[in-house]
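Excluded from the complex is one protein chain; the other protein chains are retained at their positions.
Now for chain A:
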Amino acid sequence: MTINQETYQHLLTKLVQEQMIILGPSIGLDIARQIKNLRVDENGNVLKILSDPQQILNDINKLYIEISPHTTRNTLLTLLTKYPDIQKPVL
């Protein structure tokens, strides 16, 4: 089953926005903006995914884990319960 771009966009937006609350807006956003093929606005809304969305999810997750492993794992696992079709990145 293919998952549409919009679902990933929605999940990634949620993830970035939660990390902006946990880590603070600037740090949460700085990390998201390190991902090349991801366009995020000031409020953490993911505007565009320019490459494989699963790979983007894996990459962004990796960066957040580097900064705050435990909280990233927790928040992502909670979020993923609402997106059962999306593959869980390595946590």
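The definition used in the following text is that a contact is a pair of C-beta atoms (placed from the backbone, for glycine too) under 8 Å apart; a residue touches a chain by one contact, two chains touch by 3 or more; residues count from 1.
Going forward, contacts and distances are computed from a predicted model.
Chemist: UniProt name of the unshown chain, from "ABC transporter substrate-binding protein", "Carrier domain-containing protein", "2-oxoglutarate oxidoreductase" or "histidine kinase"?
Modeler: Checked against "ABC transporter substrate-binding protein", "Carrier domain-containing protein", "2-oxoglutarate oxidoreductase" or "histidine kinase": the hidden chain maps to "histidine kinase".
Chemist: With the missing chain put back, one of A:Ile3, A:Ile27 or A:Ile86 would touch it. Which one?
Modeler: A:Ile27
Chemist: Residues on chain A that touch the omitted chain in the whole complex?
Modeler: 18, 21-27, 30-31, 34, 67-71, 74-75, 78
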